[in-house]
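Just one protein chain is left out here, and the rest sit where they should.
Our next item is subunit A:
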Amino acid sequence: MDFISILSIFVLACFVGYYVVWSVTPALHTPLMAVTNAISSVIVVGALIAAAAPVLGASGTTAKWLGLGAVVLASVNIFGGFAVTARMLAMYKKKEKK
């Protein structure tokens, strides 16, 4: 993809983000933060590429270990973020109808 296509995706996604986040009810702002935490760990894609690459020379080895380290950090966030969000959301209950 050329730079302009990427930039277009980015700018449009900023607008989508703006409208979607304003529609989030304030009661769910804490789960919002937890889930944005989890999804921003999509950076794991970059970490996996670095960790999976065939090793070429000494800097390649370092790059692989940095990548593996990033995979660990990002997966703490992915699993932790989604799990804690699910735990919080399960607590929100409506009034029981009598």
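One rule holds in what follows: a residue touches a chain if its C-beta (ideal position, glycine included) is under 8 Å from a C-beta of that chain, and two chains touch if they have at least 3 such contacts; residues count from 1.
We take it that contacts and distances are computed from a predicted model.
K.L.:
Which of "Alpha-D-ribose 1-methylphosphonate 5-phosphate C-P lyase", "NAD(P) transhydrogenase subunit beta", "Nitrate ABC transporter permease" or "Fumarate reductase iron-sulfur subunit" is the UniProt protein name of the chain not shown?
P.N.:
"NAD(P) transhydrogenase subunit beta"
K.L.:
Provide the residue numbers of subunit A that touch the chain removed from this figure.
P.N.:
Subunit A touches the missing chain through residues 1-3, 5-6, 9-11, 13-14, 16-18, 20-56, 59-60, 62-64, 66-96.
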